[in-house]
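Okay, so here's the structure we're looking at.
A protein chain is absent from this complex, but the other protein chains hold their places.
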Amino acid sequence: MPAETVQEKALLEKPRLTREQIAQLAALELPDGAYVNLGWGIPNLIANYLPKEITVYFHSENGILGMGRRARPGEEDYDLVDAMKVPVTLIPGASFFNQADAHLMTRGGHLDVAVLGGFQVSEKGDLANWKIPGAKGSGGIGGAMDISAGAKKLIVCMEHITKDGAPKIVKNCTYPLTCLECVNTVVTDLAVVDVTPEGLVLREIAPGWTPDEVQRLTGAPLKTKGRVPEIHLP
Amino acid sequence: MPAETVQEKALLEKPRLTREQIAQLAALELPDGAYVNLGWGIPNLIANYLPKEITVYFHSENGILGMGRRARPGEEDYDLVDAMKVPVTLIPGASFFNQADAHLMTRGGHLDVAVLGGFQVSEKGDLANWKIPGAKGSGGIGGAMDISAGAKKLIVCMEHITKDGAPKIVKNCTYPLTCLECVNTVVTDLAVVDVTPEGLVLREIAPGWTPDEVQRLTGAPLKTKGRVPEIHLP
Amino acid sequence: MKKKVYSSLDEAVAVVPDGARIMFGGFGGAGFPNNLIQALVRKGVKNITAISNNCGTRDGELGLMFKNNQIKHVIASFPGPHANHFQERFAAKEVTLDLVPQGILCERMRAAAAGLQGFYTTVGVGTEVAEGKEERVLEGKRCILEMPIHADFAFIKAHKADGLGNLTYRLAARNFNPIMAMAAKTTIAEVEELVPVGSIEPEQVMTPAIFVHRIVQAKGLHYAG
Partner (left out) sequence: MKKKVYSSLDEAVAVVPDGARIMFGGFGGAGFPNNLIQALVRKGVKNITAISNNCGTRDGELGLMFKNNQIKHVIASFPGPHANHFQERFAAKEVTLDLVPQGILCERMRAAAAGLQGFYTTVGVGTEVAEGKEERVLEGKRCILEMPIHADFAFIKAHKADGLGNLTYRLAARNFNPIMAMAAKTTIAEVEELVPVGSIEPEQVMTPAIFVHRIVQAKGLHYAG
């Protein structure tokens, strides 16, 4: 086995953030008072990790603004579900509207932040998150294309690499695209990466990792601005 | 004075229907249960002449369906006005909505009948009703273009001729157009005229008038199908 | 005056012919016209084009219609992980699918409702969704032309209806229902409650009566699937 591969293997065995920690990290990106849509997967965990001192208004594409926590057993009303069919609650000041108005909000630039899962993010901020090439069945788009086209800030939460060790941050997406040049920030189990006009910038890095190590698991060049601070979760 | 002009002058002095009678005649065109928008001028008088046995739902482009009669003195609420700023009332089952939805109804083919005033109607059903050439001031379009483009049936109520004796039903409109090929029926103080693929058809005629007389005050050929019945107001 | 209220589900859907294009409301299990769908299953209509966010949840929602092979073409945004009957038909090429982004699905129906002939959007540019569509730059942005989606019928679910057809919806069971009600030629609503005309506040009507043509009260099967 060549030295390089041995090194890669060792890298793959180093501890990374958990899915919950990725969510916790992304929660720190939400400003007080923001209107926010959370997609399926890791983003859906974010609501559990909001700093206590801020209020965020969660939007659901089925026509809810001001979604609260999930309903407790016995509290469920199946006319009040989120985009994943899960019964939820409301916070005071919530509102309902139809699905066209819900996506007027997503597409029209009214959401301050949207957080989606991702299969690949390119150097330019292209997102692929709806279809795995060769997967069986019809696939489905849902609200992801409208949301990613319209949010003022789009954060993608995902593992840094696939189960096979392939980078998910890439030069050009090879998976079917969701939206061109839409991603602002990628939060992974290894790093926080900003998409900037000058390219990808490594903003924060997982404890115990070096920028060089993260670069080796990344399919596009990562710029750094001085020393890259280590991720500190509260 | 040539004989023809003497004849024309005599024609202009023959009794015609009043504006109220035009409205009364147009009211007979409204089917039971219809959703109807009434424009400014003669159409606005129609609501007074509805046959008792039918119910019609009046639409106003400021977002009302189910407008009732005008408000009586002391009953006025200036948040409840029609498109002419006149305080009105509601009938049971009325609803409010925003102006975009009000015009979704007009443009989208949801209104069964719209009745507008007119300056000119052409042989093909083109309507000119928003601007008099050479008139001072800015002019104004209002809802007329959306309404005439979308109504399932468009009726125009107007005098048959101008104050100067010029025909208002013409071969081609010379006034600025409101909408092309939109008018289905013209109700005037002399006749009811249908716009058909075969041309204008004189359907009914004012008491004491002959088709030939009406034709002489009309700028486009009027077809007849057998004897033209005389207008009978209830 | 023609009455809009029908006394049975079967009577309410009797007007639907084979080959009809039908919009079906509902999202995430809420606001589905499950009882009307069951009536369509009983009626056995064939060759339906279904316009719906998803394609059923096992036997629920549109599930049985796919199981019975009543639907030949679907315009949907997210067929869904539990749409097994649809997926089987799709794999067997017995049903074709036009995948549309969810908000664009809403807007294309709204364009039909509003008498618009098409619109430009940035959504889908550079993706599979853009294939075969006109692309141009407007306002400095690449965008594609999307066309209205018309339908013969909308099958919707509401909470309350008065006899004229004014509707209200409960909570997030509103979703696609008001848009579809506006977009189809004939809208058939199943409702939980029939209330007297005049008992819904005019300011609180969510779908004005002009958009609703047939109403039937239906209890049970609230959350099928």
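First chain written, first letter: the chains are A, B and C, and each begins at residue 1.
Everything below uses one rule, namely that a residue touches a chain if its C-beta (ideal position, glycine included) is under 8 Å from a C-beta of that chain, and two chains touch if they have at least 3 such contacts.
Just so we're clear, the structure is a prediction, and the values are computed from it rather than from any experiment.
Put simply, the missing chain touches A, B, C once the whole complex is considered. Summary of contacts with the chain left out: across A:R16, A:R107, A:K131 or A:K168, the touching residue is A:R107.
When the full complex is taken into account, the listed residue touching the unshown chain is B:M145, out of B:I42, B:I91 or B:M145. The chain not shown here is touched by just one of B:L17, B:I64, B:V115 or B:V170, and that residue is B:I64.
Within the complete assembly, C:E107 is the residue of C:E61, C:E107 or C:E190 that touches the hidden chain. Think of the hidden chain as still there; on chain B it touches residues 60-64, 77-85, 96-100, 102-104, 106-107, 126, 131, 136-146, 149-150, 176-180.
For chain C, the residues in touch with the chain missing from this view are 107, 111, 114-122, 138-139, 141, 143, 147-148, 168-171, 174, 202-204, 206. Contacts to the hidden chain, counted on chain A, fall at residues 32-33, 35, 54-55, 57, 59, 65-66, 90, 92-97, 101, 103-105, 107-111, 149-150.
By definition in this document, only the chains that are shown with their structure count from here on.
Of all chains displayed, C has the C-alpha centre closest to the centre of the whole protein C-alpha set. Spacing of chain A relative to chain B, judged by their CA centroids, is 58 angstrom. A separation of 30 Å divides the Cα centre of chain A from that of chain C.
Inter-chain spacing, taken between the CA centroids of chain B and chain C, is 36 Å. Counting partner chains per residue, chain C has residues 110 touching two or more of them. Shown for chain A are the residues that touch two or more other chains, of which there are none.
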